[in-house]
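Omission of a single protein chain aside, the complex is shown with its protein chains in their original locations.
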Amino acid sequence: MSTTTLAKGITTGLRAAMEKDSRVVLMGEDIGKLGGVFRVTEGLQKDFGEDRVVDTPLAEAGIVGTAIGLALRGYRPVVEIQFDGFVYPAFDHIVSQVAKLHARSLGSVRVPMVIRIPVGGGIGAVEHHSESNEAYFAHTAGLRVLACSTPHDAHWMIQQAIETDDPVIFYEPKRRYWDKGEVGEEPAGALGSARVVREGTDVTLLAYGPMVKTCLQAAQAAQEDGHSLEVVDLRSLSPLDEETVLASARRTGRVVVVHEAPTFLGLGAELSAMLSERAFYELEAPVLRVGGYNVPYPPSRLEDDFLPDLDRVLDAVDRSLAY
Amino acid sequence: MSTTTLAKGITTGLRAAMEKDSRVVLMGEDIGKLGGVFRVTEGLQKDFGEDRVVDTPLAEAGIVGTAIGLALRGYRPVVEIQFDGFVYPAFDHIVSQVAKLHARSLGSVRVPMVIRIPVGGGIGAVEHHSESNEAYFAHTAGLRVLACSTPHDAHWMIQQAIETDDPVIFYEPKRRYWDKGEVGEEPAGALGSARVVREGTDVTLLAYGPMVKTCLQAAQAAQEDGHSLEVVDLRSLSPLDEETVLASARRTGRVVVVHEAPTFLGLGAELSAMLSERAFYELEAPVLRVGGYNVPYPPSRLEDDFLPDLDRVLDAVDRSLAY
Amino acid sequence: MSDDEVAPLETAFGVDHHVTHAELPDRPAHEGGPDMVQLLTPEGERVAHPELDPLVEALSREELQGLYRDLVLIRRFDAEATALQRQGELGLWASLLGQEAAQVGSGRALRPQDHAFPTYREHGVAWCRGVDPVNLLGMFRGVNHGGWDPDEKNFHLYTIIIGAQTLHATGYAMGVQRDGDVGTGDPQRDTAVIAYFGDGASSQGDVSEALVFAGVNNSPVVFFCQNNQWAISEPNEKQTRAPLWHRARGFGFPGIRVDGNDVLAVYAVTAQALENARCGQGPTFVEAYTYRMGAHTTSDDPTKYRVSAEVEVWKHRDPIERYKRWLTTSGTADAAFFEAVEAEADELGRSVRERCLAMPDPDGTAMFDHVYAEAHPVTARERAWFTEYQASFEQEVAR
Partner (left out) sequence: MSDDEVAPLETAFGVDHHVTHAELPDRPAHEGGPDMVQLLTPEGERVAHPELDPLVEALSREELQGLYRDLVLIRRFDAEATALQRQGELGLWASLLGQEAAQVGSGRALRPQDHAFPTYREHGVAWCRGVDPVNLLGMFRGVNHGGWDPDEKNFHLYTIIIGAQTLHATGYAMGVQRDGDVGTGDPQRDTAVIAYFGDGASSQGDVSEALVFAGVNNSPVVFFCQNNQWAISEPNEKQTRAPLWHRARGFGFPGIRVDGNDVLAVYAVTAQALENARCGQGPTFVEAYTYRMGAHTTSDDPTKYRVSAEVEVWKHRDPIERYKRWLTTSGTADAAFFEAVEAEADELGRSVRERCLAMPDPDGTAMFDHVYAEAHPVTARERAWFTEYQASFEQEVAR
């Protein structure tokens, strides 16, 4: 048990994976001497050398494309995309190659690659540095999509992501990088599992990444108003842990999904559709969605207006309870 | 009124737009002498010259990127992406530039660009030639996404797409390219509108592009079984014509969404979520989704198993009616 | 497109970048230009080349005959596949007609431990690597997306997304470097990677990025561009203003143009480039100047965009004819040999046809296989649903 930040939780997770398996190779822009713009890879090049912590040319398609080649040679590349908005030049390689090579080869080839993406807003950044693009990848068969929300999960989930033979998009909630928490001795659940992080009886809040903390705060505030909210940290966005989600939804009968991404075709849409398909008679209210608006991520002075916060979550809870 | 194929409906629509506005420029691979691999631009280079029907280098990012520049200079580029699976190299320019430039410039710049994409399966093609990737673009604020399903709509909607000052992703259902139909004198509705293409009372089928025909066939078959199905052609995937959809859903109380894309986070998810948010008490059954499976598009000998067909639509109708 | 444009600006600046060329048989630009390496004229005459001759001379009579056999057999295979497509047995076929020498010459320059990353047209390379050609038909027949294990013969899967494989090859070569399989001096160990791509592909950003990564890492990869003059309907001029082999220099490594219809020249140039890669001298860009004699694929109609006179000119440069002439005049092979190869080709054609027709359609559930390497709830649920749904029809039929 040790206390550390979410960022350092990933650092120690990467370090553990690299120590365990010499074929784990980190690739990305500025991840070497600089340790990455968020310092997540700090110290790793010094300890593991330039062949295992690679400062690549500035070209995301090139990074993911060559990582595929390394994976085909038996390596396990862990790619850092510097900011969420910079993953798109690599989109083609991710959806047409990384996601499909295993199936294309009838199983003879594996692409055990992890693509780490610092995600979301709330840090006052300029354009393209605050996006939440998980829906694109979750909609893509062949990929697994994970989102961690605590130092503990950061440490363990990155290792699970590296260990699985499937390619993983690994989201790190950048505005929680500096949040501290304890890292325990064991993962909080298997790859793909969600976790009830606060039990409650009136309404279920479904969240992941940066919004888990917001939902926990909302649940705390709601308690003072006499409402008991359950908070589920999805942890895996593809596949979803439908059983955990369903069990909670059945218990409370009311669900609010919270994410930073625009709601239109965001994860909330899938969760809503799935819940109405699988728990139609058990829902007392429609699944409500709290998310970013359907606009490009705004300039930072407006991000507080854009991002779901405690008040907007509680507003949705009230609307749900009103049904 | 004239009878023509869907492909030629687009050709005549493009021709009309080019005659009307000399700043309309077509760009793409093999669209000149060859007339495009589907011959949609056949004859246009001969009539409008190489400056207005441009055979570009083989580079989709380059095509869309330079089209942006042309748009900034006041042109109205219409880009052809040869097949659905080849749009991804241009993904970055589409989501980070095309979709955002108008907002970024506080309205001073417009990007009146149309990106034509032959979409979907059913033509026995090899990999990457049969994909349905509309959800990626529909989830992207700043874009409009259209899908035509008949020669009439093909002819008129492409012109509406060119006329609007917003960027448009324009989907053409490739396996319906050779279907014939009449092209009337007027558009079948404004940009963004859906259309009830068959009225019915028991269940609403929501579809677009290639699946409209499938749904009409299903409705015909269902009639013989005594079920009255309403079919709505969405036509616009972003924005959705929620009012038309809602009105139909309220009439029938039961909705089945049909598309070729995998259901997980496909358009059906959004429609289901929206309908339960806006018509919770009026739905007799959960919105059911019939779509591709959550797998990469399979080899063509399996595509009939993958693609929603009349039977699968009717199976969902039965399940809906069983609620 | 002319190879010898003069740079007005640089000249204006007093900087003369005009490339100086060593002596090679003079040749007009439309025939590949003066820099194109050629060891056999279209008439089958041997052109001396002091640096490369030793590589060719090291080939045994059997190896020299083998090249011919490869050329003929792969052409026959290709013709059979085209016929199968016409008869509805394949959904599509991408013919290599005319490019046999480029593929066989380079394919035979590979050592067993080397790795090849093809486009969708490298049937000749697959053949040289020992991939059963019937396996190449699977994706065109629509029974799979790639019918062989890439690690079995070190021949990777066909890649349809233009240019993508050049990055995969480069990354693979970076892996080879990390494995220490470069520059050891052990001919069984030192490994090179070859990436195939077309003239059209050269425009894709991916390909340029591959040149960047390979250059920066000095990786053991050969970029083998088959310039068959056309990217579907677009001629070279729509893709590039400079000869393609010029591209490499600006990324920090050498480029070379070779007559792609001259199997000896292609062999020698590629062998040298691969050897340089294995020794740790880094990448090379080889432009094999050739011609796509047929349609782009069986779906294509080249009469829409190119004149038959052009095709006629290239017929005179046929890679098989020219090599056959040289084999004959040099006394390397005789009529009996040629006849035997012909017979073998007939047999190959028959066998390929037979085995193609026998290829079973996969079961519908196959689409759920290998989407993920590890258990996945959505795939599992959908697979179960699909199986049950299929069964319900069979019951109906049974009833």
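First chain written, first letter: the chains are A, B and C, and each begins at residue 1.
Rule of thumb we're sticking to: contacts are C-beta pairs under 8 Å (C-beta built on N, C-alpha and C of every residue); 3 or more make two chains touch, one makes a residue touch a chain.
As the structure is a prediction and not an experimental result, all values here were calculated from the model.
Student: Which chains here would be touched by the one that got left out?
Tutor: A, B, C
Student: For the full complex, which residue in C:81, C:212, C:266 or C:341 touches the chain that was left out?
Tutor: Selected residue, touching the omitted chain: C:212.
Student: For the chain left out of this view, which of B:16, B:103, B:247 or B:321 touches it?
Tutor: With B:16, B:103, B:247 or B:321 as choices, the missing chain is touched by B:103.
Student: For review purposes, identify every residue of chain B that touches the missing chain, sorted by number.
Tutor: Interface with the chain not displayed, on the chain B side: 25, 51, 56-57, 59, 61-62, 65-75, 92-93, 96-97, 100-110, 112, 141-142, 144, 164-166, 191-192, 239, 242.
Student: Touching the hidden chain in the full complex, which residues of chain C are there? Just list them.
Tutor: 5, 7-10, 12-24, 35, 37, 49-52, 202-206, 208-209, 212, 215-216, 218, 237-242, 246-256, 269, 272-273, 276, 281, 284
Student: Just checking the interface: what residues of chain A touch the absent partner chain?
Tutor: Given the touch definition above, chain A has residues 29-30, 32-35, 37, 55-59, 61-62, 85-86, 88-89, 124-129, 264, 293-296, 298-302, 305-306, 311-312, 315 touching the missing chain.
Just so we're on the same page, only the chains that are shown with their structure count from here on.
Student: Based on Cα centres, what is the most central chain?
Tutor: Central chain: B.
Student: Looking at C-alpha means, what's the farthest chain from chain A?
Tutor: With centres defined by C-alpha atoms, farthest from chain A sits C.
Student: Per the centroid of Cα atoms for each chain, what is the distance between chain B and chain C, given in Å?
Tutor: Computed value for the inter-centroid distance: 36 Å.
Student: Suppose each chain is reduced to the average of its Cα coordinates; what separation in Å results between chain A and chain B?
Tutor: 30
Student: Calculate how many whole Å lie between the centre of chain A and the centre of chain C, each centre taken as the average of the chain's C-alpha atoms.
Tutor: One centre to the other, that is 41 Å.
Student: Quick check on chain B: which residues sit in contact with 2+ other chains?
Tutor: Those would be 61, 85, 88-89, 127-128, 264, 293-296.
Student: Where in chain C do residues touch two or more of the other chains?
Tutor: Each of 144-145, 161, 205-206, 371, 378 in chain C touches at least two other chains.
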